[in-house]
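Complex shown without one protein chain; remaining protein chains in place.
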Amino acid sequence: MVRKIAGVLGATGSVGQRFILLLADHPNFELKVLGASERSAGKKYVDAVNWKQTDLLPESAKDLIVTECKASEFKDCDVVFSGLDSDFAGKIEKEFVEAGLAVISNAKNYRREPGVPLVVPIVNPEHLEVVSHKVESAKAEGKPKPGFIICISNCSTAGLVAPLKPLVEQFGPIEALTTSTLQAISGAGFSPGVPGIDILDNIVPYIGGEEDKMEWETKKILGHLASDKSHVELLSPEEIKVSAQCNRVPVSDGHTECISLKFKNRPAPSVETVKKCLSEYVCDAFKLGCHSAPKQTIHVLDQPDRPQPRLDRNRDAGYGVSVGRIREDPVLDFKMVVLSHNTVIGAAGSGILIAEILLARNLI
Amino acid sequence: MVRKIAGVLGATGSVGQRFILLLADHPNFELKVLGASERSAGKKYVDAVNWKQTDLLPESAKDLIVTECKASEFKDCDVVFSGLDSDFAGKIEKEFVEAGLAVISNAKNYRREPGVPLVVPIVNPEHLEVVSHKVESAKAEGKPKPGFIICISNCSTAGLVAPLKPLVEQFGPIEALTTSTLQAISGAGFSPGVPGIDILDNIVPYIGGEEDKMEWETKKILGHLASDKSHVELLSPEEIKVSAQCNRVPVSDGHTECISLKFKNRPAPSVETVKKCLSEYVCDAFKLGCHSAPKQTIHVLDQPDRPQPRLDRNRDAGYGVSVGRIREDPVLDFKMVVLSHNTVIGAAGSGILIAEILLARNLI
Amino acid sequence: MVRKIAGVLGATGSVGQRFILLLADHPNFELKVLGASERSAGKKYVDAVNWKQTDLLPESAKDLIVTECKASEFKDCDVVFSGLDSDFAGKIEKEFVEAGLAVISNAKNYRREPGVPLVVPIVNPEHLEVVSHKVESAKAEGKPKPGFIICISNCSTAGLVAPLKPLVEQFGPIEALTTSTLQAISGAGFSPGVPGIDILDNIVPYIGGEEDKMEWETKKILGHLASDKSHVELLSPEEIKVSAQCNRVPVSDGHTECISLKFKNRPAPSVETVKKCLSEYVCDAFKLGCHSAPKQTIHVLDQPDRPQPRLDRNRDAGYGVSVGRIREDPVLDFKMVVLSHNTVIGAAGSGILIAEILLARNLI
Partner (left out) sequence: MVRKIAGVLGATGSVGQRFILLLADHPNFELKVLGASERSAGKKYVDAVNWKQTDLLPESAKDLIVTECKASEFKDCDVVFSGLDSDFAGKIEKEFVEAGLAVISNAKNYRREPGVPLVVPIVNPEHLEVVSHKVESAKAEGKPKPGFIICISNCSTAGLVAPLKPLVEQFGPIEALTTSTLQAISGAGFSPGVPGIDILDNIVPYIGGEEDKMEWETKKILGHLASDKSHVELLSPEEIKVSAQCNRVPVSDGHTECISLKFKNRPAPSVETVKKCLSEYVCDAFKLGCHSAPKQTIHVLDQPDRPQPRLDRNRDAGYGVSVGRIREDPVLDFKMVVLSHNTVIGAAGSGILIAEILLARNLI
């Protein structure tokens, strides 16, 4: 199998470390370039990083020499994964795209650009058509292969939209959607992330910017490809109303979300039909044979007290999403509990799976 | 001041221990009788109990001899607080009422009896009219003072309805109400309560029977006194729709609830009007001068990340409720976060405050 | 490869579930018999068990029909792993041994029998000679292959003795040894184990019987095989003094132990020599090629703040032990921090590795 050359931006940070873990021993990608701050540049990765993962630092990454985050250093990369902090991502990622590189970013900076696909790979890989379109247009015009950027969604949005996709496909539009989240602390990174004294024996019922992200990103991810494939069109407020309440809880990994939704079409489907729809959903990435694609995209759990983060977050290595407690809702149509692994399908893992899809489609 | 004689049923359990703490040094009540299981009867309380409170066992309770839960043992009590497990409460509390005793119970057994007031003392003390009515009727008929039972609401219901009361009074009926709770483990008691391995680094998105309790009890607590004062009439599903999703979280004390609501009347009030309404609410118990009544019934917090259980649960000694993040909701009208102390205003504390109101009204 | 038939006693309990996980897809063992209480007998395992592991219930175990814990049901087993509660282990395991079965038990009942090896497989597999001796004696006498029992050590003892073994081998006897433990809650099982309210934001500085177990078992595990190989001789109090202080902490898996020790021989070795000795130790199980044997028996960590349970407990799949902060001690000679996975090398995992050693030695 052809192995593509990969680089990681923000390699010493929380998301960067996870990209590195997921790329170690990956059949499709060979990690060759690690970019970080000036302070780290020139050091061996093992000396530059404060490694904080539960898996050991991969041997293959230890001795890579960290470079600065300049496009010239990554020029041989077929794909670049960005775990940059949003303070830096805007400028650096722009430079990379202009240099013709393929960037898959976890930063929020370009998520709202209409021409940038915002992709949860188990949900809306069809939005990658925007990239195909761009690549083919350039080809038709005899231009060199263009750079592009693909954004990974916010972690809590990923879990939310996973079950919505098959439901909308089968039962039509969702008119109203509410979610209250119980989010893990790993999503906050570790410099310093959530202080221990703030979260021990405590809940913080606020995550800056998160509710707005969930409400906005849902409309893009469930939105439609424009007819000329140049961009994605958001769902309008008339098409879907979304309301999110976000809480930080003392859980290491795994976002739990209590969601309620109402379909536009009447009568609403039965609980059993909803369960069946979710269970039978197979994401395109799996059909394409992607290495990391979950065998079971959505696990519908029947035990009354599941899903639980400690017990269910690692299903399908964190690429699968668990849904439980599907039942009727006295206010909207249905309520249910969704659990997703915030650092896998909600962050770095999504980036890897997007790259696998790009590869399967010959876009990198 | 006249001090009334008080007894506690289920004195060795979690709720019973808190009744005892709250009664120690209480200006209105003298704790004289402690009832527990046969196994404990005959022992000094200090020897019978596995004391698990953060405050020390009060000296005044240590040497009381535990009795069995028989009405004859409590015949001198002006008021009896019941912390009995629901497996036993049904039969025992019935016997007590029939023996003419005034029972304030934390058990769920009689909450749904129309003639039994279900009272959150900072919310619906007017439902105690059912008791007044019963007492006066007996008097008019020349009968002896009758026994009666008053039920304390479920812990998560108490927090939910606290802000609703002033809102309904000022802005009219609530048409739809949703809540997702993040509930502390102390509410589950300790025999064994929630196992540590189930809740460490974890969320349990299910509490048996809790959602139904919240949805039902809200309709009774916000319901109206029947015109003949003999019972309380529930709000109908047409009057209010309530949907609850209940989660257990790794927090010791303090229930956090994310709520959304829609008023029936249009236009809906502004966020500022809602805040003002909540801030200015003074509960009747405070106006009556009750010892434990919160000086500030509802604390409206303006910091974006509050209320938090560890920081806010003890406001007004746990009798006050905190509300924060009041903002517009894209689906219903408003969303907000409510925090209440589940073992004070959500359980034993409510019982004590109900007794103080009864005393102020000469009903005990 | 020949696959041996395995059974599990106490299959629905905490330790039993872990045996089943470790036996799924094991190259040497085929799990065929699951024994549990009468209440569970006759049911499919999936219906009998309240599965509480972070890994899913193995497909291969789901449909096994649970039997009662009778030797006749296990007569085809080459090895039986016992996760029985000590209330039942005494009688049942005795019956199994008398029926000629090979039992590897996590229960404490027979640990103090001189003729029963108490084995931490990365430490003292040579004590299995007691079993060889028994088997060969029977053979020599023309008797059928005898049943026997091998005990797994207490979880906190396993971590303690792991680094002691190579130190004693290289530097001679340890005169004094102290340890203060910070033990995970998974060791307490889940019926109910440690209540959440007891361990959230809390430490319990007491684990019933644990200190005595650590002090006693250390003397047996580090003890010598009697010259006739019929039993193991304990180290005497003159040979080694051991003092343990045991604490339960809010950690799910992984026991941390702060240990100090003094060698009998003077001068004491240097810190560097101690580190080297530990790093270079290779356990016999690894030399024998056992499937689960850790590649690195003892991981000597140089970072000042390691080992940590969340980051280091899974080294070598939980079969390796981590040691850090090796430094001189102003009172004894050295102090260090040891971390071991309490449910792997401290319980079920040790049982599996013992069985692998028995197999490699043709004892099953």
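Things worth noting here:
Chains: A, B and C, in written order; residue numbering restarts at 1 for each.
The rule is short, and it goes like this: a contact is a pair of C-beta atoms (placed from the backbone, for glycine too) under 8 Å apart; a residue touches a chain by one contact, two chains touch by 3 or more.
Note that the coordinates shown come from a computational prediction; the quantities given were computed from them, not determined experimentally.
One chain is not depicted; across the entire complex it touches A, B, C. One of C:S37, C:Q170, C:Q245 or C:S279 touches the chain omitted from the figure, and that residue is C:Q245. Of the options B:I259, B:L311, B:V337 or B:I354, the residue whose C-beta touches the omitted chain is B:L311. Residue C:A176 is the one among C:A176, C:A226 or C:A317 that touches the chain missing from this view. The missing chain lies against chain A, touching residues 52, 185-186, 188, 190, 192-201, 250-252. Of the residues in chain C, those that touch the hidden partner chain are 176-178, 180, 182, 198, 200-206, 208, 215, 237, 241-243, 245, 247, 249-252, 256, 258, 260, 304-311, 324-325, 329-332, 335, 337. Within the complete assembly, residues 52-56, 200-201, 252, 310-311, 314-315 of chain B touch the chain that is not shown.
Everything below uses one rule, namely that only the chains that are shown with their structure count from here on.
Taking shared numbers over all numbers used, the chain A to chain C interface scores over half, which places it in the same class. Chain copies chain B and chain C are related through a rotation whose angle, from the C-alpha fit, is 180° to the nearest 5. Between the Cα centres of chain A and chain B there is a gap of 43 Å. Chain B and chain C, compared by their mean Cα positions, are separated by 49 Å. Averaging Cα coordinates per chain places chain A and chain C 41 Å apart. Touching two or more other chains at once are residues 52, 200-201, 252 of chain C.
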